[in-house]
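The block underneath contains the structure these notes are about, expressed in structure tokens.
Missing here is one protein chain; the remaining ones are kept as they sit in the complex.
This part shows subunit A:
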Amino acid sequence: MSDVTDTSTPERPAQLPAQSPPVDPAETAAAEQRAAGRLSWWRGESGEGARRNLWLIGVLVALIVIGIVTRPDLYGNSSWVWSNILVILKLASVVGVVSVGMTFVIIGGGIDLSVGAIVALAGVWATTVATQSYGAGGMIFCALTVGLGVGLVNGLLISYGRLVPFIATLAMLVAARGLAAELSDKQTQVSNNATINDIASTNLLGIPLLVYILAAVVIAGWVLLNRTTFGRRTVAVGGNPEAARLAGIDVKRHTLMLYALSGLCCGIAAIMLTAQATSAQAAMANLYELDAIAAVIIGGTLLSGGRGTIIGSLLGVIIFSTITNLFAINGLTTEAQNMVKGGIIVAAVLVQQVQFRSLTQFLGRNRLTTN
């Protein structure tokens, strides 16, 4: 990741606009102001993000209260409650890692529909007989490289091939699953590597290794988004790509990196999922793209780009896995569960719209007074 944060353009974005001669200076100044407005607006947004996350935590608490009310017998046992928290986090771990990459892509103004297919392809490629002969290291290297490679192809198609992200990644969804089916000959490939399989059953200090991996990816994603130039550029590119370009950001290159990052996250997720299922197959990680996008959206990331938080996405994933858990312990059907999930997505977006409107009004007033 170090070469990603390493800036290709040494100048600070804010100083740059003056050196794009062919553009009308007045327009440049306006773009600069827009870009600067975006950036300061983003900086001032932390309070808003925290408020949104509080709302999500409120939903989470409500779900847990429903669980306590409906199954007091289970929730009365403290060791069960602890194991239940860990199970919820474990169920959230794979989609959680995918969602971190997805958050970057969506903040950057794109969408990645191919994540489930990339997870399947990376998982299948890492569990072929030939790859397994290289041991755990070879399998991990293979999954990460395949994930990164497919992500790069997505990025190239979108940034330099000028394909719409929706179409490019939709094509990749179909193609990657096809290749996975071809590689596996449509069979379920069992992982015979004990080291890989142990990833899913190992506990450190009573907490599953999978949860540590999720935490590591989330922390890395948070730092990358909030404390590096790469993160600021992601927000700038997603908020207004033209302004970002005028501000000296290589938008195409940056877009390429966002999809590569998403692919890399899928590679990590593929190892986690393969370890959990002790196998891989072309149909695995079915519809993970929808789970990840839904989690990112209810986490408060704007689908149009330019704003979003990693913590919100994480909470979104945890809310979904808590719902799954709630329905399981009450013995309710999957259909009912899917309807409730759909309702929560709609509710989250409605709340987001209302908040966004009042936020922009507030900012508009603010800018008038400060200027």
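Please note the rule applied: a contact is a pair of C-beta atoms (placed from the backbone, for glycine too) under 8 Å apart; a residue touches a chain by one contact, two chains touch by 3 or more; residues count from 1.
Basically, contacts and distances are computed from a predicted model.
Colleague: So one subunit is absent here. Using its UniProt record, which name fits best from "cytochrome-c oxidase", "Oxidoreductase", "Monosaccharide ABC transporter substrate-binding protein, CUT2 family" or "Putative transmembrane anti-sigma factor"?
Modeller: This omitted chain is identified in its UniProt record as "Monosaccharide ABC transporter substrate-binding protein, CUT2 family".
Colleague: Of A:Val69, A:Ala130 or A:Leu205, which residue touches the hidden chain?
Modeller: Answering carefully, the residue with contact to the hidden chain is A:Ala130.
Colleague: Among A:Leu60, A:Leu74 or A:Leu170, which one touches the chain that has been omitted from the display?
Modeller: Here the residue in touch with the unshown chain is A:Leu74.
Colleague: Taking the full complex into account, find the residue in A:Asn286, A:Ser304 or A:Gln353 that is in contact with the omitted chain.
Modeller: A:Asn286
Colleague: Since one chain has been left out of the picture, which residues of subunit A touch it in the full complex?
Modeller: Where subunit A meets the chain not shown: residues 74, 77, 80, 83-84, 87, 90-91, 125, 128-131, 134, 138, 141-142, 145-146, 149, 181, 183-190, 197, 200-201, 273, 276-286, 324-325, 328-331, 333-335.
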